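Every protein chain except one is present and positioned as in the full complex.
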Amino acid sequence: MTVATQTPQQREHATTIFERSVEGRRAFVAPALDVPQRPLDDLLPARFRRAHPPRLPEVSEPEINRHYNRLSKRNFDLDTGFYPLGSCTMKHNPKLHERVAALPGHARLHPMQDPRRAQGALRLMWELQGALSEISGLPHVSLQPSAGSHGELAGVLLTRAYHEARGEHRHQVLAPETSHGTNPATVTMGGYETVKVAVDGDGNVDLDDLRLKATEDVACLMLTNPSTLGLFEPNISEIARIVHAVGATLYYDGANLNAIMGRTRPGDMGFDIVHFNLHKSFTQPHGGGGPGSGPIAVSERIEPYLPKPQVVRDGDGFGLDFDRPQSIGRLRGFQGNFGVFVRSYAYILSLGGDGLTEASETAVLNANYLQARLTALAGEHLPVAYDRLCMHEFVLSGAPMKQALGLRTLDLAKRLLDFGYHPPTVYFPLVVEEALMIEPTETETRETLDAFAEAVAAILAEAAEDPQIARNAPYSTPVRRLDEAAAAKRPVIRQPL
Amino acid sequence: MTVATQTPQQREHATTIFERSVEGRRAFVAPALDVPQRPLDDLLPARFRRAHPPRLPEVSEPEINRHYNRLSKRNFDLDTGFYPLGSCTMKHNPKLHERVAALPGHARLHPMQDPRRAQGALRLMWELQGALSEISGLPHVSLQPSAGSHGELAGVLLTRAYHEARGEHRHQVLAPETSHGTNPATVTMGGYETVKVAVDGDGNVDLDDLRLKATEDVACLMLTNPSTLGLFEPNISEIARIVHAVGATLYYDGANLNAIMGRTRPGDMGFDIVHFNLHKSFTQPHGGGGPGSGPIAVSERIEPYLPKPQVVRDGDGFGLDFDRPQSIGRLRGFQGNFGVFVRSYAYILSLGGDGLTEASETAVLNANYLQARLTALAGEHLPVAYDRLCMHEFVLSGAPMKQALGLRTLDLAKRLLDFGYHPPTVYFPLVVEEALMIEPTETETRETLDAFAEAVAAILAEAAEDPQIARNAPYSTPVRRLDEAAAAKRPVIRQPL
Amino acid sequence: MSRYTSATDADRRAMLDAIGVASVDDLFADVPEELRLGRPLDLPAGKPEQEVTAYLRDLAARNVSAEDEISFLGAGMYDHYVPALVDSIVSRSEFLTPYTPYQPEVSQGGLQVMFEYQTMISELTGLPVSNASVYEGPSALAAAAYLARLHNGRTRFVVSRGVHPHSRETLITTSAGWGTTVDEVALADGVTDADALRDAIGDDVAAIFLAQPNFLGAVEDLEALAPIAKNRSHPPLLIVQVDPMTLGVLRPPGDFGVDVAVGEGQPLGNRLDYGGPSFGFFAAQEAYLRRMPGRIAGETTDADGRRGFVLTLQTREQHIRREKATSNICTAQALNALMGTIYLSWLGRRGYLELGELLLRRTDYARERLAGLDGVEALHDQPVVREFAVRLAAPVGRVVERCWAQGVNPGYPLGRDYPEYENALLVAITEQRSRAEIDTLADVLGAAVAAERQSAGVTA
Partner (left out) sequence: MSRYTSATDADRRAMLDAIGVASVDDLFADVPEELRLGRPLDLPAGKPEQEVTAYLRDLAARNVSAEDEISFLGAGMYDHYVPALVDSIVSRSEFLTPYTPYQPEVSQGGLQVMFEYQTMISELTGLPVSNASVYEGPSALAAAAYLARLHNGRTRFVVSRGVHPHSRETLITTSAGWGTTVDEVALADGVTDADALRDAIGDDVAAIFLAQPNFLGAVEDLEALAPIAKNRSHPPLLIVQVDPMTLGVLRPPGDFGVDVAVGEGQPLGNRLDYGGPSFGFFAAQEAYLRRMPGRIAGETTDADGRRGFVLTLQTREQHIRREKATSNICTAQALNALMGTIYLSWLGRRGYLELGELLLRRTDYARERLAGLDGVEALHDQPVVREFAVRLAAPVGRVVERCWAQGVNPGYPLGRDYPEYENALLVAITEQRSRAEIDTLADVLGAAVAAERQSAGVTA
């Protein structure tokens, strides 16, 4: 882009709200001081009082509005275009959900309101628990965890409580080498050691390796199914048998639940504990990095340890049960991310059982179709990592592209930005070289999938002519490639004031 | 922009919702047919029934959402940047207003609800009438007209009713040559003939010409004050005297009210009828071309003819008065654009009398400051049309720029788009050659005004080097200059299906 | 400092310096001394946001909205469900805050919406051209009358008494200066009396106005009426006001050679809002294209050959043609028309039909239920599609009040507008009124009528 033709966004120097501050400007108008004006010292002795106020910005309301509005336009978003970020289930976020979450009876309900006066909320939670139980095939649900990895932590803590109640002190948790980073990180936070289980040539758990590592010191196996390769683990029953044989629990990382709703259930596969990412399968908007919600469902034997309070039916009404002596306790304040529950329950109400099943079926259909299209149009440079039918997502390898065209997966990703697409997840899972992990979700049209595949092919063709174009991409974004190394080396993580 | 570096928006071919339609897709799910299924013929004989359904698009909800979301991003908007469109008062639209307008008690209030059950709405209207009366200095208000020009029509019809009640049949309405197009158009729709009054060398109404034309056949003089040149008419009292001397009414086009709130009042100047543009001075968002609202305020002698129904105080409550025998009648359905009243009344409540006054003062300050800045930075090429202090807006002439740089006002306007600004109003008023009419409003910061003036200067400097850049602008917008002549010649005004 | 401004004292000083004046007062020097207000405006002091919210929430709570009762009010506006998608999109500042698209390069969003809207209105009405919206229903009818007047210069309008009373009144008000008169054609058994219509027409008639369905909910026999208007050597314009929610089940105006179709757009995804803002639609035969009021978007290409949209045929409009313009309209209802466009996309081809059929069936069910009550009978026997009228054997005002007390608003009493239907009630059905609610209406209305008759009997 020449200087004459750069976009207004590129022309504009990024300016923070602090840099827009001018002394004396303001948005807020305070309510009148309607109480007697006693000397401040009488209320709060000077030694408690702050001398130098925080240097918050001083900006008028129109300018604050414009500032954040403009900033918003420096984001790519799901409502603008295809966002096939693998493992993230970027499905459509229905606007209905925002409407019902905003009802004052939800949005202004105080968490300490007496349960007798929060019956609508408790009922909603109870019904949501029931739905998640049915979907997962596990009888008991706690909605408390705040996100997927918080659910994982709950799972590990439940596992610990379960073993300790039996007088056992185990030290290891198994996870396949393809597992998501939160799995091993959670294991450590839960006070266990992670033991990696190998993946075989088909992308499945290596059963021999599992048998080797499944000892009596193993507390749990954490598994994503379909795996982060987008592949359903056909040996799941055998895996469950092996794990249960040594007395360990089997944990289901529910990030990929969107593949299987209504077709098969973790509980039926033998999992003891499941977490849900309501912000993935149940379409809570991701918000640029949260909020989420990570409810867990568990089997009977794990139930006694569930966090408290639990929402329970109480005659005609609903209540909060704090009297759970074996509970692991609280994982956070109050009753969990209720606002997320409202949205996800609205989703379940809208789709019903059939709709959820068809959502999963279409997610899998879309993924396989896109895999087929990309194989047809770009398979030479971007082969599928494991040449099988996939579930809701699949992984390509950019290694041949790198070899033949001198384009890294990163370059392809950046060039896709100029075509108006969010790139897939890149460089994960680690077992695939130059990985591209693509999850289209069920809410995309065939035309969108076709157009994306064609864009990838067009970029490869362009690179065959001139690889520099992609290597220097993107061009049209508000900023171009950023120097991450410099940022980490000398971190500037707040505005100097 | 080279093909390699065009933006995703430019890359995308404009696609209508009809072109996204695929047979069998849908968003809406109908409620269950819960009543007996009688044969359709029994309900509605076949000869009344439609044979070929309207070819509405068939699109899923995520795609509809994305379609309109993407379309929205092909618009420039006030929340993104400076929008100094003269005569349009593009002031900040507070978000609070949308919140209160959306309250179910407002948004779902049926217009045929019995007034006894709409007391909140009637009270709001009554209070708003009172506020508009105070601001305009005229005792009676009707909120009914739907926009400014509808208010103008009301004014002309009131004028007619007034004269006819006195047995007079007049035929002419006067308007200065600088008047807005809606003024003469309204005059015609009201059944009168427009007679143009000249403007003198200072931009004021030419009093001699007025005296000449103010005959007994004149029903009304329509005036904007400040005028469309942004200049306050210093001879307004004399004008009122002349007009009233021949028995005509004096009509105030309130589009420019934002200049004078709390400083001077049309009623005090001698105007008989005023319209307000709630979508300008009282910040109803413009919506890309409406909705608006054009309430009118009138003097005692005009009151009997006001449209009906009128909102009236009725003991402790409020009512709708239909019993107005001299009324001109209805101008539209129901009670006017109530949703707009809520927003504008929220604005009046927020600012109070002081705030409105300060808003006008700051609007005038900002306009004069920007006029001064532009004169300093670009006065050689873009002189002020009338070298005076202005009110809330001012008019520059691009004639010297055209002469010296070969740049038309249109070119400057288009180049401003690349700098992230909405251009001013161009080629109006007609009395100024290559006119640029600039209204910054009170809600802009000094920094924004400075930056805009500098952008204009930068464009002039750039043109001095290479005028082609501006002549071919814009470059960074979703589309570039459009062929309007072709559109008018062979109109394609709907999608062929 | 006022609420949404930025100028600090320091700013003000610097700005006044740059201007070269000493004070803000100096900027108002052109305002003659004696015209300066010289006192603060007599309005309450400004309030913090939370207080404005609280105050207006309190006012709103004094209204009985369609959320607070089971409402069968219609009579021109209807409590249809507005999908969240509509609210979400129209609250985007890119649609909410721009002006009319005078700079097409940065207004393609709004312009394309207009183009899509025009196409949809054209499809609904079966007429080839549509503008991008006018204010609302009744004034749309008056605008059509102006077009007729411009077109043929004649002096008489003939209006069916089935046309919405607000529209009839608006026509009379608006045409006051045109040297025209307005004659009304009576109804017979709920529909326009064909003989009376025939009698009313003459060569001096500029336009005939009908409504489909009419104000009593009755489906007019346009197949019979249209020829009466049009089969003449110098026919007047035939202008039909249509309910845009019914055009999936009813034959469209275009089927009958109607010249102009207008109507109230509120049912299409717009809020009730106590009557506005909504939008009026305006569609016509090709011949009237250059006489249409309002904005029209058209397709074209940009300098690089890309498809794009512009406001077109602007030589009709006030800002170009001034006193020769075909209308004075400027600001119209773009955002409301957008709501309608999204809503129609959301319903889609099938949904629009399904919804029309649902209304038809529920309306029939409701009429049957109500007409079956003691002391309640159908006001007419014509087919109805979304609204119908009944006559009560008791004072309608008192009956209605009794229903309110039971949480039901049974409809709009016709007597104010039609003294000839004194105790009649106009009952509207939407997809938000379930069969169960209709049954409740029947129970409550039946009981109210019975109670009133009994107490009348007692007093009698």
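Observations
The chains carry the letters A, B and C, assigned in the order they are written, with residues numbered from 1 in each.
Keep in mind that, in the parts below, contacts are C-beta pairs under 8 Å (C-beta built on N, C-alpha and C of every residue); 3 or more make two chains touch, one makes a residue touch a chain.
Owing to the predicted nature of the structure, the values given are computational and were not obtained by experimental measurement.
The chain that is not drawn here is touched, among residues A:Met261, A:Val274, A:Met401 or A:Leu460, by A:Met261. When the whole complex is considered, the residue among A:Thr5, A:Asn65 or A:Ser142 that touches the unshown chain is A:Asn65. Here one chain is not drawn; of A:Val199, A:Leu351 or A:Ile469, the residue touching it is A:Leu351. The chain not displayed touches subunit C at residues 49-50, 53, 81, 83-84, 88, 91-92, 431-432. In the full complex, the hidden chain is touched by subunit B at residues 22-26, 28-31, 60-63, 69, 94-99.
Heads up, the rule we're going with is that only the chains that are shown with their structure count from here on.
Chain pair with the highest count of contacting C-beta pairs: B-C. Averaged C-alpha coordinates give centres for subunit A and subunit C that are 45 Å from one another. The set of subunit B residues touching two or more other chains comprises 61, 65, 69, 73, 79-80, 92, 94, 443-445. Residue positions of subunit C touching 2 or more other chains: 1, 3-6, 11, 46-47, 49, 83, 85, 87-88, 93.
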